[in-house]
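One chain of protein is taken out of this complex; the other chains stay put.
Lettered A, B, C and D in written order, each chain numbered from 1.
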Amino acid sequence: MEKSESTPLLEVRGLKKYFPIRSGFMKKVTNHVKAVDDLSFTVATGETLGIVGESGCGKSTTGRAILRLLEPTGGEVIFQGENLAALSPNEMRMKRKDLQIIFQDPFASLNPRMTVGEIIEEPMIIFELYETSKERKEKVAELMQVVGLKPENSERFPHEFSGGQRQRIGIARALALNPKLIVADEPVSALDVSIQSQVLNLMRDLQKQYGLTYIFISHNLSVVKHFCDRIGVMYLGRMVELAPKNALYEEPLHPYTRSLLSAVPIAKPKTKRERIILTGDVPSPANPPSGCTFHTRCPDCMEICKTDKPEFQSMGDGRYVACHLYNQ
Amino acid sequence: MGRRFARNPWAMTGMFLLMLAVVSALFAPVIAPSTPDKADLRARLVAPSWMDDTGKSEHLLGTDQVGRDLLSRIIYGARISLLVGVVSVLISLVIGVILGLIAGFYGRWVDDLLMRLADVQLAFPFILFAIIVMTVFGAGLWKLILVLGISNWVGFARLVRGQVMSVKEMEYVQAAKAIGATNLRIIRKHVLPNVSSSIIVLATLNVATNILLEASLTFIGLGVDPSIPTWGGMLADGRNYLETAWWVATFPGIAIMITVFGINLLGDWLRDELDPNLRV
Amino acid sequence: DTSTQANPQSKTEAQAPAKNELTLGVNGDPHSWDPIDTFLLDWSTVATSVFEGLVERTTDLKIQPGLAESWEFKDDKTLQFKLRKGVTFHNGEPFNAEAVKFTFDRLLGEEGKKGPQQANYASIDRVEVVDEFTVNMILKEKDPVLLTKLAGYGGVIVPPKYYKEKGDEYFNTHPVGTGPFKMDSYEKDNKVVLVKNESYWKQGQPKLEKVTFRFIPEATTRLAEMQTGAIDIMKKVEISQTESIKGMSDLELMQVGSPTVYSIRFNTSMKPVDNVKVREAIAYAIDADLIIETLLGGYGKRVNSFQSDMSFGYDPNLPLRNYDPEKAKQLLAEAGVKEGTELDLFLPGTDATFKEVAQAIEMQLGQVGLKVKLNLVDASTFTSDLIPKGKAGHMYRNGWGGWTLDFDNTAYLMYHKGEFWNPDFYDEKVEELLKTERSTFDQEKRMAAFKELNQRLYELVPDVPLYQTINLWAVNKRVKGFQPPTDERIDLREASVE
Amino acid sequence: MAAFLIRRLLHSVFVVLAITLVIFVLVRMTGDPVSIMFQAGEPTKEAITELRKNLGLDEPVYVQFGLYLKDMFTGNFGTSFRTGESVIDMMNEKMGATLLLAFGGMFVALLIAIPVGIISAVYRGSVADFFGRIFSLLGISFPNFWLGIMLIIIFAVKLGWFPASGYEGLEYLVLPSVALGLILSGILARLVRSSMLEVMNQQYINTARSKGIKEWLVIIKHGLRNALIPTVTFIGLQFGTLLGGTVIIEQVFSWPGIGRMLIDAISQRDFPVIQGSVIILSFLMIFVNLLVDLSYGFIDPRIRQGGGKSE
Partner (left out) sequence: MLEIKNLQTRFRTDNGEITVLDGVSFQINKGETIGVVGESGCGKSVTSLSIMGLLPRTARITGGEILYNGENLVAFSKDQMRKVRGKEIAMIFQEPMTSLNPVYTIGAQIMELVLNHTSMNKKQAKEHAIQMLKLVGIPRAEEIVDEYPHQLSGGMRQRVMIAMAMSCSPSLLVADEPTTALDVTIQAQILDLMRELQQKSEMTIMLITHDLGVVAEMCDRVVVMYAGQVVEEAEVEKLFATPKHPYTVGLLGSIPDMDTEQEYLFTIGGTVPSPGQMPPGCRFAERCQKAFDKCYEQAPPLFDLNDGTKSRCWLYE
């Protein structure tokens, strides 16, 4: 962990992504959905950073803004010392070799009109990685083997595969360019538990084999705990807590993290736990509450929380939290 | 798809009916008992041979108002009708797909502009457009095809635009972007192939509509040169003989109906087959 | 409400009490009833019953007194009319010299400039009132066909007071004249209803109480209406429909020769038809007799020149070029025209019968080795743009009404250099003969000039005269006293319904 | 909602202006109205220039266009070259007949299409579906003039049930409406069928069924209401086709509507009438589409509250 602090592969500073809301007859921008608001964290080479949070809190947006699949509204994304947010579209395109993404939906993320072979080969064609098509085909076969697919199936179409197999195809496509960082946006949430474990094991293997760095996005706290080294918890576009895995699970600091952990159903009947059941829904990111955005649902809400935004502050040991409870 | 096709009586019927027209068109010189322009004024309006008691008629479907063999004209007419239908649709398809792709992919003001253009085209009733253009430039096969082609682009443009807007948000397009694909490549490799099935369905149905429109334009005197055998032309020009020589207009009418019906059957099946929303 | 007409069960009962009411199905609505705004036959079909001129033409096209009882030339340029007394317009306004003067002032003045009729009366300078029932028409130049023209559309007399009070636009849709019927109601594109003019000047006329003209553009529909009994008289029966009508016992097919002639005209400045031999060859290659016999079902008459046999100037002794494909081939060979040479033939797209004729011509010319390409064009573009600009191909269909029944009108407009209808043809001899014909009132001299002209045109073949048309009308047998008119101006004064 | 209306209004202004320009230029390409008006006469050169001046055709085209636009904004669409009547008055006179016919056609189409579509969808694959589909496919396999003529021959001449043509009472509306509506009903029945198929697969249909209510209630109340949204959109889009179709149907049935007026005007090069009627027809189209958009609100509360439909 100390090692990771010293040589960050990726540093995100004050990342913002606002989606304009247009209304009126000229479709003027009247408001913004602050999907990601002032996010900062680092990812060290070889580590897995988990990002958890409820639906709509901005996890995917964060992932996509880092890769500039969405243009960030503000902030810097420093990858190997270079600010990705400042690159020209073409320079960015060239950078994509090093940064890849795996998507949640194994149905939607594969072009139904391309064969599996074509899908995996496409990045190599774009980056002109190999001289001949034969070399590329060999590489495709190799990749398929790596992710546990039969190379002879390369002429088949995605719909002829099961969900887990499709997710492997997506992984193989991401691996084709030998990336350094992979953003995995809920790679297993659409899969059945038995398949989920296969994919997670595969991803872990690949990390070891290729020294990959992951940003692992999920809403499943048990999976994140199992798979990640450090975990950031997001709420309404902001990070409320960031901590090494064990610290977070053993002693969650932020009231939101605590309630989140207590809400997870545990596959052990009769384990009596203290539950914190949050009232109400997640507020809309277009109209976030004042002060601490969690104060409307917070069991420990204080007066100051309604007016002042808490700082995202270091608590030592690599822990950060944004909560007035921890103001010195 | 192939096996499902073989088991679907609708599709089979549609295909069969369409093939009648296609085979006629391709092999007209072989099948037709005579040439389409061999006229004999003295043998005009001769009844079909099977209803001619005197047994003198050698024409299976009779002859038309200038004494040409109706069957031959109908067989050769398949060429023109299919040509009109297919080529005009290709024209609107090309225009519509390009504009639709641009509007859907780039969005914003480009989209706004193109969609207003579509509104203009839509608010301008087709028949009027056709009448005016044909009045200006004169009637003729290729002009007719062009007019039909130009005025039907909106359907394709709207369809493609809508589809592109949804496909664009699909994760596989995002994935393509993530592996560094250029916009052009994304459109070509990822967007277009995925909207193609809807385009095919619409195109099929449009072929049928355009064959009918040719007939309607001929009716108001703006069709193609009467010596070119078109079903629409034969139908329109034969309407005054409905009571005295019914076959002159009836058989071309049946030819149109069969072909259009066949194309529609096929299009319907394609829609069910290619449009996953409607599949069980 | 005429809904009862549509019900076949009540057809007979409904039409029995509707005695002396007549319904006609005509093809077009002129949209304006003002006589100086129009040149349409559709106008005259209806308006003849509403308006009258100083003179009128009988069905056999003789000039006879109308609102004028008599006329005489006071000198070369003064024509004096004695007007009929005791005639009133439908609105009660008296008909007198003032009305005649007003009519021609209007026609020749500002108002007339807006319409096409003024040009026909350019030879009239002014009209002077002599007394209440006498007028003098002062001419600018001699005009041999002036009287015929006075029977034309522009010469019908309109009521000055009514017109001044109601204004032009109102007059367009609410015309008032002195005719046997007055307009009761007019629904555009639907129908016009005329009722009997009780105070019509001619004793015992008209016989009908009410006349309805329905505008039915589609011939198939007109025939259907005839068959359901909804209309009693059908104008413009297509030749293709004659058999259907003959097949119905209560209908009668009536035919009347018309002054309208059809010919194939050449663009004489275009290769290869600039060569007279080629034109002649084409004339020999077309079998007009066969066309008339088959396609026209016999309802047509061959003509030797571009005028009907009713026309002054028609020479029955001029020979016809009869079908002779061998001669045609030979002429073509002499002219060096190659087998398969393509020729354009232009025709308007809405003329169903001529479309068939054109296809026959295409075939017949094909037999002598000429490949004809048919070009269907919009009728208006054709007549107003393509023909005058010489853009109507090598050959085009020309139909001509010859409404003055004098070859002058046709010959001058068709063959005189620089005329609207004649963009390319020029012949010195023809010009000379036209001049001769125009410079005299002596009909014999004119006839001689026309004879020579016909001969010259026969040799030059600027066109291939095909046939003179016969107009077909379908009439229900309960209609009595109906005479189909040669010029589509229906005279319903004597008509009645049983 | 107000913003939506204003935006639509701006769009409409653009569309109308564009159509005005297009038609203005197009008609001026169709030839010279003056020579047509003189067709049968012997015009002198002066008469021609004079008439041209009277009609305002001597000005350069852009000046004519400017003047026309200016007049148009004051609600003046000019007067007919031929009759001198104001174009607005002429339209007023004819609009009723055309709209009556268009709505008659629409009525026939809906009357046939909705039950056929529903039955086809609900009994998908059954004999009823088979005939429903055959019907709707046959409906779109005839040219409309042909259908019109056939209807006249069968129902007016042979059976004598309805008048063949003309414009008097309601019974005159029947045959033209059927001729116009039958074709549309074919397309519409297919659309209703496919929307119903889609809607009937939705989860809320199962919810409705799980309440134990009668099946026909489920179909009509929960199914049809939702299936109407695409149907209504389609009707809006088809309105133009329908108006276009009236051009031919009016000709066949001697129906005194705008279509016939327009065909006459085109053949006589009556520019103001052509321009005016095309522009007013496009107004109508835009208006109908606006109505359609507004009607979504009644059918679909998501749109009502959302403040209008985004394309």
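Going forward, a residue touches a chain if its C-beta (ideal position, glycine included) is under 8 Å from a C-beta of that chain, and two chains touch if they have at least 3 such contacts.
Values in this document were obtained by computation on a predicted structure and should not be read as measured data.
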Residue of A:141, A:282, A:301 or A:315 in touch with the missing chain, whole complex considered: A:282
Across the whole complex, list the residues on subunit D that are touched by the chain not included here. 124, 202-204, 206-215, 222, 225-226, 299-302, 305
Residue-wise, where is subunit A in contact with the chain that is not depicted? 54-55, 162-165, 192-198, 200-201, 204, 219, 221-223, 225-227, 249, 259-260, 262-270, 275, 277-279, 281-282
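Please note the rule applied: only the chains that are shown with their structure count from here on.
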Mind having a look at which chain is the central one, using mean CA positions? D
Farthest chain from subunit C, going by mean C-alpha coordinates, please. A
Could you let me know which interface, A-B or B-D, is made of more C-beta pairs in contact? B-D
Centre-of-Cα separation between subunit B and subunit A, whole angstrom: 50
Out of subunit C, which residues touch more than one other chain, so two or more? 220, 378-381
Which residues does subunit D have that touch at least 2 chains other than itself? 30-31, 149, 153, 251, 267
Show which residues of subunit C lie in contact with subunit D when the two form their complex. 1-3, 5-9, 11, 29, 31-32, 34, 37, 39, 113-120, 122, 168-169, 172-173, 187-191, 214-218, 220-221, 224-225, 227-228, 230, 378-381, 383-385, 388, 401, 403, 409, 413, 420
Residue ranges of subunit B in contact with subunit A within the complex: 170-172, 174-182, 185, 189-190, 193-194, 196
Touching residues on subunit D, where the partner in the complex is subunit B: 11, 14-15, 18-19, 22-23, 26-27, 29-31, 133, 137-138, 140-146, 149, 153, 190, 194, 197-198, 237, 240-241, 243-245, 247-248, 251, 259, 262-263, 266-267, 274, 278, 281-282, 285-286, 311
